[in-house]
Structure formats: structure tokens, C-alpha cells
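Only one protein chain is missing from this complex, and each of the others stays in its spot.
Going by the order they are written in, the chains are A and B; count residues from 1 in each one.
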Amino acid sequence: MIYAGIDAGSRAVKIVLLDGPSGRIVASAIADQGVEQAKLAGRLYRQLLEENGIGESDVAGAVATGYGRAIVSVAGTTVTEITCHAAGVRRLVDTARTVIDIGGQDSKLLHLDTGGRVRDFAMNDRCAAGTGRFLEIVADRLAVRLCDLGELASQSRRPAQISSMCVVFAETEIVGLLASGAEPADIVAGVMHAIAGRTAAMAGAVVHGPVIFTGGVALVGGMDRALAEALGSEVAICPHPQITGALGAAIMAMRKD
Amino acid sequence: MSQILYTCPFVPAEWIAAHGLRPARIMPQSTGMHAAVAPIEGLCPFARAFANHVLGDSTSCGAIFTTACDQMRRVRDLVVDGTCVETFLLNLPKTWRNAACTQLYIDELGRMGRWLYTLGGCVPSADALAATMLDFDGRRQAMPDRRVADSGGVRLALVGGPLLAGESGLFDLVVRNGGRIVFDATETGERTLPDRFDPALLRQDPVGELARAYFDSIPAVWKRPNTGLFDWLTRECTERRVQGVICRRLVWCDLWHAEVHRLRDALHVPLLDLDVSDDSPAAGERTAGRVQAFLETLQ
Partner (left out) sequence: MTQKLRQITLDEWDGRYEALKSAGLAEPFYGGKLSRHAEDGDYRLRKLMFDDSAAALRLWNFLLTEEERLTQARSEGKKIVGVMKDLGTTAVMANALDNVVAFYPDGAWWIPCVMENSDRLLAVADSLGVDESFCPVRAMLGAFVTGNHFPIPDLLTCSVGATCDDFSAIAQRLEGLGHTIVWWEIPHRRGPEQGEQCVTLPGGTFVAAQSQVDFVRAQLVLVQRALEEVSGVQLDDAALSSAIARANDIRRLLSELRRTVFTASRCPMPALEMLIAEMLAIHYCSDREETAAVLEELGAEVQARIAAGVGFGSPDAVKVFWVNPVADLRVMNLLEQYGARICGTEYMFTHALDLLREDVEPLEALALAALADPMAGSAVDRAARIAADARTFGAEAVIISRIPGASHCAVEGRIIAEHLRKTCGLAVLEIEIPPLTDAIRPAIATRIEALVETIHQRRQP
């Protein structure tokens, strides 16, 4: 039997199809989020099934997660992204004790027990300066592609200090830094440190390792190092970081069946 | 190791010195993202900077926080468990026109004295305390008076809370743009100098005189009511022929923020509301632009 997990995030829709008996990922897909989120998720879901020769009736259960989870009509149940990211990461890294997910709109830090259950979590509160959105802004300002930010940051010799808590003011700071002749590499590295610092502030007093970094921002080179520095702990990037939420949702669908 | 850190002007330096310890009033530098106390929305950057200074200090034996503002009172909660430096919270009464509050301040000085003793300080005799107070009083009188020199430029008052270390360039910035600070009414400026000691009262009751010169005399935004501050500012601005006021306040400092409109109404001169989040170069650039524009307007 096939189980589907649909992660309707703020920036992208991610879908994972899981083979029930084996727990193997059969297929996955990612599409940029749009205005008609429900239709987009439905279309992507059907397309993925079709491409893999799977009928809708072959799907024993589907769970939706992410910000848009409530409007994903093809899923019978919703589960929050906290639980799903925990389940997805633990499937891929079975020793994970701390999970950091930095997405386009929010970031979260999950504490797991030795059995992989969520013990506690923290999510950033309406502060875009602690999310991937900040990286998008700096990429836009510097006319650099998102995927090239890591390479650029690696050239930094003296990361800039970005101190504003608000991303709008932080953007003003970036403009000011550019005007004062700061190197783009230093600005990008400064932004990465700022995001990492805000994430570390959510961690609380004790961080158990292994710390696993997931979410789309994990693909931006250098962010893992910035996080490791901020946390004072090693940070490993999760395999398939963009789809861990969807994978977790598929696992939840399987467990509910 | 005999050094005591503090920032609040209501902590009398001579009281610490009379106990045989070295008072060190800190003008902290704002700290980066990865400091022990990270930036938190709502947290005053000065309180955070002082907390991080204390947490990073291994050479002092004590640090004094006060209840002058809720930010400083509460940031101590973040410090107590993370530092080898002993901390003391001085209860500063907010009301001030009754004898009970002056007495509370005196009692708190006594409590501070006992704490200083536990840190290796001594118990000063009344004569020793009086001598120390006179010594400090003399040194304060030797400080230059900004009112005396008159070298031109738009005459400005600088009003507000404490400055961060990296903001000391603000005075030169004003000069470069054609102005001059003739009245520093910030917490790190002359506003918070204690009154001169009365030699007669000093001999009778040195601690009482300390309380009068500090607690009763220093105008503060947090006193309730804070009419004393407004009366003093109005008088001084008039006397010094101030042409404009820079109200420099730290973001999240509610006490100064709430008074900006009242200051504008009370002082009857143009006012620049200058909010500052830290003393980084980026913040300095922003400040420079605003000060330049303000002085262009006044000129």
C-alpha cells in the first residue's frame, strides 16, 4: 500500500509517496507555492501518482502538513509540521535528538527523546529575520541567486554585524553596509550569522546531539556552519532536507492506517 | 578583584570607595548576535550590553544592578546563574516626595554596604565616609563645564538615557555638522551628577547627605511623578539658550519613548527623536544622517 504525505509550505508544496510494507520512498515532488494552493497541491499529487503508475485507490492514506494543510482536500487528516518533521528526520537519521528546520516563513527547533518522540519545541514568532525569507532579501539586494549565497559567504573574511530584530530594518542595514563599501560576501555571511543566532536563541539551555538541519535553507551552503557556530555543537544536514516534512506526513498516514 | 561594576548613576561611587573597593561605572559596548545574552525583541540594548559585560568579566568581584528600570531589574535574572561575579540588586524607589522613600534608599545603601563587606570591603567610619565624599565632590567640581566655552554653532541639548560606548562620537558628529552640545542631559552626562555635598550636613549625617545629593537631587525620567526632570530640563535649556534638542533614546526604552511628545511640548524648541538600537557602524550611519538633517533644518 502507498501512503502519501503532502507538505503545503509557505514557499513550496512537497509530496512524498511511501511504500507501506517497506517504508521506502517511492516518489517525491516539489513545486513552488502559488495563489491557489489547494488546486496546486491536488494537481501535483495527481501528477505524481500518474507519473509513477499509481492509482488514487492504491493510496491507503494521505496526511497533509504545513501552513496550507487545512485546504489540501486530497488528504484525509492533518498533522502539524512539528510532528511530521520529527518523524521524517528520524526516518532518515535515526539518532537525531535535535531538529532544526528553517523554512521560507518560519523556523523551528525540536527536541526529541531517545525514541524519536517530540519532547518540546520552539518556533520563531513572526520574525522574518530568523527565516529563509531573510536570505531571499539579501540575495535580491545583492543580485545573487539563492543557490550561490553559500559560495559567496565562503569568501567572507569579516562577517558584517546585522543587529536589527526586524527584517525590514535589517534590510536597511544591508543598504547601509553596501553604501559604506562592505563586501557582499561579508554581508551574506553576516545575514547567515544573524539567522543562526536567532535560531540558537530558541534552543534553550540544553541542546542534545546529533543536531540535524532540515528544510529548504539547509541547502544553502554555509548555513550549517553558521548554525554550528551559534549553537556550539556539530550540525549535520539531513538527507533530502526539503521533503522531510512530507516524508513525516506519509509516515503519519501509515501509522494512522 | 576589588572592582565593583555598575552603570546606574544612583549608585554612589563614593559609597563603594569608602568600603575599600573600586567603583567602575561601565559604559558598555553593544554585543553581537552570539553573546551570552542574545538580542531579544523587547530587550533594551543597554541592559543587554551591561549584562553581557558582566557575564564576560572575570576580574571584578561584584556587579550592581538597580531597579531604576524594569529592563535592568529583569536582565539581572539572566545574569545571576551565568556569572562568577556576585550581583546585587539595589531597590531604587520610584516615588520621591516622601520621607519613607528617601529612608528606603538609605536602607538600601546600608544593605549594599553589607554586601560590599562580604566581598572583602571594610565598614567605613562616618569620618572616613565624609572624607571620601569630599574627595569625590572635589573631583567632580574639577570637571569642565560645557556652559563656559562658547565656540559657536547651533546650541543643542542632548537628552535621554545612557549612551553606549560606541556612541561617544555623537558629540563630534554634531560639531562636524555645525552644531554643539551645550547641555548633556543623558544618563551618562551632567544630568546625573549628584548635587554638591553640604559640609555641615556631611558632618552630621554623611549617609543622609549622600541620599540627598543622589536620590533626592538627580532628575530622572523614571521618578513618579517625573515633574522634577521636566522642571530641570526646562530651566537648563532656557539658561543655556538651547536652540534644539536631540532626544536620543534606546529602542524598547519605554520610559524615554513615552516622554518624547511631552518634551517637545515642554521645551519649545525643535526636537529630533533619535532612536538607537546599538552602537554598531550601521546604526552610526543612520544616526549621522538624522543629525545632519536636523542641523540643516536648524541652520
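Remarks
Throughout what follows, a contact is a pair of C-beta atoms (placed from the backbone, for glycine too) under 8 Å apart; a residue touches a chain by one contact, two chains touch by 3 or more.
This one's a predicted model, so the numbers in the text were calculated from it and none came from an experiment.
Under the touch definition stated at the start, the shown chains contacted by the missing one in the entire complex are A, B. In the complete complex, the residue from A:Asp106, A:Asp186 or A:Asp224 that touches the missing chain is A:Asp106.
From the set B:Arg111, B:Arg140, B:Arg240 or B:Arg290, the residue in touch with the chain omitted from the display is B:Arg111, counting the whole complex.
Shown as candidates are B:Asp70, B:Asp135, B:Asp172 or B:Glu239; the residue that touches the absent chain is B:Asp70. Interface note for the absent chain: among B:Thr59, B:Thr95 or B:Ser168, the touching residue is B:Thr95. Interface residues of subunit A facing the missing partner chain: 67, 70, 79-83, 106, 117-123, 125-126, 204-205. As for the chain not pictured, it touches subunit B at residues 40-44, 67, 69-71, 73-78, 89, 91, 93-95, 98, 100-101, 104, 107, 111, 114, 222, 224-226, 251-255, 257-262.
Methods note: only the chains that are shown with their structure count from here on.
Measuring from the averaged C-alpha position of subunit A to that of subunit B gives a distance of 45 Å. Of all the residues in subunit A, the ones that touch subunit B in their complex are 125, 127, 160-165, 169, 172-173, 176-177, 179-180, 193-194, 196-198, 200-201, 229-230. Residue ranges on subunit B touching subunit A, taken from their complex, read 30, 32-34, 38-41, 277-278, 280-283, 285-286.
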